[in-house]
Each structure stands twice: as C-alpha cells, then as structure tokens.
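Okay, handing you the structure first.
Shown here: the complex without one of its protein chains, the others still in place.
Coming up: chain A.
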C-alpha cells in the first residue's frame, strides 16, 4: 500500500505512473472505487468520498495528463488483443450510436454511471448511507442484544473471474511501465466495501463494527445476468468443480479462485473477454442475515419420572410419551435466550423408565443464534427456578453459562467414571435374607456384555468388558430385594440383571442360580465433576 502522493494530483494519492492504468480502467468500464483498488490505494478515506467526487477527481487526473493521454490510449489500442477490442466497442455502442474515441471518453461524464464491469455495482450502489441504513434497519428489526458486530460480505463467484480479467489488463500496463505490483497488492472488493460501510453501519447502530465479534451481520449479493461467466472454467479446470451435497452450484467462490490460480493468462484471455463485458444490471442485495454465536448453558438434572424419556421419543413419525427431559429444560432457555434452536447433550443417558436421583446428571445445551446472550448470575438462577417450577418430573441445579470448550469436560472420561445405581430385583425362586448375603462380598466383578439386543439395531455388535466394583443387597420379601451397584460407566445394568438371553456373563441369574429380573432402576450418582457447583 502506498503513501499519499504529491499535492498537485489532488486528494487522491495517485502518481504519474498510475495515469495509464486509470485511463485504461476508465475506458474498460471500471467504477471509480475499483480503479483505486487496482491502483493499490490503501488510503481508506479515499474510498469513503462520495462516488461523484471520486469520479470527477479521477477524470481530472486523467485529463491533467495532457498529451500523454492520447498517445497512451492510441498505444493501448494497438497492443490490445482483437477480442478485447471488440468487447470494448460493444460496450460503448450500448450507450451511443457512434464509437469514436472522444465520445467514448465523454460518456464518463454522464450522470448515471454505468454498472462497473468488475464489482457489478457493489462499490457503486451499495456503499453509501442509504444502504447502511437499510442494513441497520434489518438488524434492528431482528431485536438482537449485541455490543459490537462484524460485517461480512458474500459476493457472486463471477466477481473473481472479472477481477482476474481486469487484473490481466492492468498487468499489461504495469509490465510496460516497469512497476512492481502483484495481484496481491490489489485491494479486495470486500475490503474496500468494509472500509466504507463499517463506519456508516457503526454510526447507524451506535456500536463498533469490528473485524471480529460474537455478532455477525452478513450481506450477500447476486448477479444472475453474469452467472455464466464462470462456466468456461469448468472445462479448463474440471478437477476444481466437483459436485458437493449441500451446494446449489459447483461454482463456489473457493472453487473459482482455485481454478483462476491454475489457468494460464493466455488460456484465460482466449476464453474470457479482457476487459470483461459490460453488464446491463447491477447486483441484487439479498436479505441481511444476522447470526450470534452459540451460548452454552450447563447444569445437572434429576429425573423423577418413569414415564419421561430423556429426548423426544418418536417412532415412525409418531410421538410416544408427551414430554422429555430435554424439552422441559430447553423450553424456558429457548424463550429467555430467544434462540433459534438448540443441541442438547449429557453425560450418558437413562432409559425412559429409569429415574436419575442424587446430584443429577451433567448436561449442556447449545443455544443456537441467541438473540439475547447476556445474563447475570441472578438471572440465570431465576431461569433455573423457572425450569424447576414448570414441572415436578425433573429438577435442575448448578445452572450456569459456560464456554464451548468447557462442554468437552462432560464427555471426557465418560467410560472411566463410576456410576451408582439402585435396582428393585425379582427372583423366580423364593429367597430368604441369607440367600443374598454373598452379594456384598463380590468385589470388582468382571463381566462380558454383548451389545444388548435392545440397542443392537443402532450400535455395532461387540463384547465389552465391564467392572462391577461393589454391590449390596437389601432383602424385601421372598421374591424381591433391593440391589445397590457401583459400576464402571457404560455397564448395562438391566442386562446384567436379566442376562439378555445369556448375552451378559456372568449375570445376576448366574450368581443367584435362579431367574432374576429388574423391576425398577434408579441412577443414584453420575460421578463426573463438571459443571462446578453453583453457590447461593
């Protein structure tokens, strides 16, 4: 990027050697700001001038060149490739009947500027207070809570093709004048757009517009008229354009940029006009999209019901059971954070008929695109109360806002942790107190569990070794006792009790030497020490 040049060239930091470039770009149908970009002007304020002032200044600059001008232009014509010449004449023809040189130049003075051949109007018609107001109104209407924002721009892929074509034109001038500028020195359309718009949007919304922010406002442009510009690249660099599932077109910006890096200048010039053909329409701005990064909320839950699934239970598109732990917890969160969706995760899960008691099971909710994201500790506590008041089937504690990274702790060592369970056991053979006393003497019992039939449809078939650390039994009656177990996480308790067709060995039937079944199961503790306790 260059420093401000001598005064006699006016406001713009343009130098004598830029004159032929500016002249070439003007006659190619480039807009004033694209000309600054190709002259590698890094002075942001230059772009913020009104479009009319900027254009006038550039024209004055070109005219100030005096006799060099006509010579340069004439010279330019002689060296130009025939296809480019034709295109140039065509574009002029669109405006006036005759095509002499002098008249072509006088076109530049017309009040309504032609749509830029490079930016397709993005830097001409969408870089002013009017568009900044439009963006700001769209953002305000969404009702987000934010204290800064990042503006992102998505441009039609063909802009890169047109940029490349124009660069080849400039490159010729650059080479002839012995300047050492590369394509990377050219200011990007996106960059120029942000230099102008960041400040304008910031003024409208009264928050800083930064390079990074939790809140992103996206502006997208399309230009159907020139969508075909990219197509020739598919035959030249077919390996760059592979159909991907979730893409509407193979001509993504990335693919086009990659193809342009590969194609030779010669090949490109043969297949694409240089300078690019003049468009008749300007870009269309798409709807403004707002996105706030996810907020993560964690806590621990108890489940007191044996008819409440952890997540919505749907079979063949039909709802079984009316609610779920997930829904009970997330409903108040969704409305408080005004979030568009969520992802619920937990440290393991329990069956619909299993209660989770004790300190509860750690869980985390990712709130997607929350419109509100800042909550005081007191407000989070109130949210927890709201969840707990909404249902007596669950209870939440230690509710807190956490970072995305912290959620990883919940899944860490899920297999190594210990879990405690309480189970109501039925025995086929009548028992007496003494018949279950041996159970407490069993320590670190190794069992082999084939994937239970009940989950085999969605998990691989495998034999897993699990350890039952300790067990204690409490006699209830001749056919029932209460069994307390401390096991390695990932042990299937129900299958350990009934044996799952002998697919878990040894099982409680083997140990008791009679058929046993499990009538009730409670999770009594999940020994994961995350999230941290929240004090009062």
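The working rule: a contact is a pair of C-beta atoms (placed from the backbone, for glycine too) under 8 Å apart; a residue touches a chain by one contact, two chains touch by 3 or more; residues count from 1.
Keep in mind that, in the parts below, contacts and distances are computed from a predicted model.
Comparing "Large ribosomal subunit protein mL43", "U3 small nucleolar RNA-associated protein 7", "Protein Abitram" or "DNA replication complex GINS protein SLD5" against the UniProt entry of the hidden chain yields the protein name "Protein Abitram".
Within the complete assembly, A:517 is the residue of A:216, A:366 or A:517 that touches the hidden chain.
Check A:319, A:459, A:474 or A:513 against the missing chain and you find that the one touching it is A:459.
For chain A, the residues in touch with the chain missing from this view are 426, 428, 450, 453-461, 479, 498-499, 501-502, 515, 517, 519.
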